[in-house]
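Have a look at the structure below, then the notes.
Of the protein chains in this complex, all but one are displayed in their positions.
Take a look at subunit A:
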Amino acid sequence: MDSASSSTASPVPTAPEIASTFKILLVGDSNVGKSSILLRFTDDHFLPPEDTSATIGVDFKVKMYDLDGKRYKLTLWDTAGQERFRTLTSSYYRGAQGVILVYDVSSRESFEHLDNWVEELNTYCSNDDVVKMVVGNKIDKEAERQVSRKDGADYARRHQTLFLECSAKTKIGVQQAMEELVNKIVETPSLWRKQLPSKGTVSVDETVTSSGFGANGCAC
């Protein structure tokens, strides 16, 4: 942007400043469609079932989300396959503001395993206010349904979480799920107000120039 363009009559649309960054996790059994939900939401894309290896390499995806004139940066974290043997790292959970617990409506087992994921969440999530949402995926497979909508909703109510059903394949419900989750996080300022790094912490991604002796001069 040069100075000329900023002085023209028509205002240059500027991206709103990022009000906050939210870390959102997806957990649940292998194969329930976590990576598919992630891809559907961030890239509006669904991988053909035979293309399973394509989700390898996804650490997290970033998506901007605007609400009430404010822009939020969402980082959505995939499990990196570490759910297969239930070996998610405790650092995966750390600092999350939102967690999506996914089951597959055509797999009773994946629904029954939600308890394990809730337990793990309660062990590792540092913040008690973390917003949880139970999501039943693959509702396009209506004929093979093993978990009724009511069972899912009851479970969510018992655990005081949000609830939605969706299909990453047909994209029904995916956007709504994310919206509800993010809105709830925004409504819970205790979750993110204090995320400013506390005094004295340093992040090592930027290089601070040396004020020590250094090899580069500074001799006295």
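FYI, contacts are C-beta pairs under 8 Å (C-beta built on N, C-alpha and C of every residue); 3 or more make two chains touch, one makes a residue touch a chain; residues count from 1.
Simple rule for what comes next: contacts and distances are computed from a predicted model.
From the set "Rab GDP dissociation inhibitor", "Ubiquitin-like modifier-activating enzyme 5", "Podospora anserina S mat+ genomic DNA chromosome 7, supercontig 1" or "Fuzzy planar cell polarity protein", the protein name that UniProt assigns to the chain left out of the figure is "Rab GDP dissociation inhibitor".
Here the missing chain is touched by one residue of A:Glu17, A:Asp59 or A:Glu187, and it is A:Asp59. Where subunit A meets the chain that is not shown, the touching residues are 30-31, 56-59, 80-82, 84-87, 89-92, 94, 197-205, 207-208, 210-215, 218-220.
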